[in-house]
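Missing here is one protein chain; the remaining ones are kept as they sit in the complex.
Let's turn to chain A:
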Amino acid sequence: MAKSFDVRRQPGFSTIAMLCFVMLYLPIILLVAYSFNAGESISHWEGLSLRWYASAWQNDQIQAATIRSITIATTAALLATSAAVLAALATTRTRPWRGQTVAFAMINQPLMVPEIVTAVSLLIFFAMLKVATGYTGLWYLIVAHTAFCIPFAYMPIRARLQGMDLSLEQAGADLYGTPVKVFRYITLPQLWPGILAGGMLSFVISLDDVVITEFVKSAGQDTLPTYMLGQLRRNITPEINAISTALLALSILLVTAMFFFSRTRK
């Protein structure tokens, strides 16, 4: 019998794979390690300490930026997920309609248009609105984040809807369930894992955004990433490492939660 082709046995495979992993994880490991540095340097080790975590925790600017980031991310994730549920229903649970492909492409526009273009266009558009209305609050950022989060929320929800057995909803209708009741009692309970995945993804994407936020924010509206970017221009201390490590821990926590949630649901 001929041996089947196995890419793992090809010469050089392990080397390349190892190299990729090193490139991916070594910088992160270093970043995490130096967040515990006792000294002022981000490249010279002077001993173990939690002083930078304490310093970040007590930093008013970081506190404000964190609260702002979480406010924006939570609101944007909720809005984007709600919009994504409606969009996913309209693109999977209706008879094929004219312009469906165009609608699909338009929903996913933020994935295709370069972020910098969106950022510049929003800057100009919001600048006009700010002059016209006088409002300079946080909603510009929330609206912008909601818009680019929608495709990330839409994808898992749509996938879940497409994977669902249509005859379940028909059975619901057959058993005297009005469309609203069928959605409430049949579709929604089964859609939850998709909605949760979409929501968490949106939250993380919003939390992480730099480019659009940097362009859209008014004075004094730094989020955590834009604050960090600002700090880099000055004097870098392991405080940045500490914030990064905290963000990393948060995203690991979210991904793990999502993994276990989707597993118990199966």
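Keep in mind that, in the parts below, contacts are C-beta pairs under 8 Å (C-beta built on N, C-alpha and C of every residue); 3 or more make two chains touch, one makes a residue touch a chain; residues count from 1.
Just so we're on the same page, contacts and distances are computed from a predicted model.
A.B. asks: Please identify the absent chain by the protein name in its UniProt record; candidates are "Putative ATP-dependent transporter SufC", "Glutamyl-tRNA(Gln) amidotransferase subunit A", "Ferredoxin oxidoreductase" or "Spermidine/putrescine import ATP-binding protein PotA".
C.D. replies: The UniProt record for the chain left out of view names it "Spermidine/putrescine import ATP-binding protein PotA".
A.B. asks: Have a look at A:67, A:90, A:128 or A:168 and name the one touching the chain we're not showing.
C.D. replies: Considering the complete complex, A:168 is the one touching the chain left out.
A.B. asks: Contacts of chain A with the missing chain: which residues?
C.D. replies: Residues 165, 167-168, 170-178, 181, 185-186, 189-190 of chain A touch the chain absent from view.
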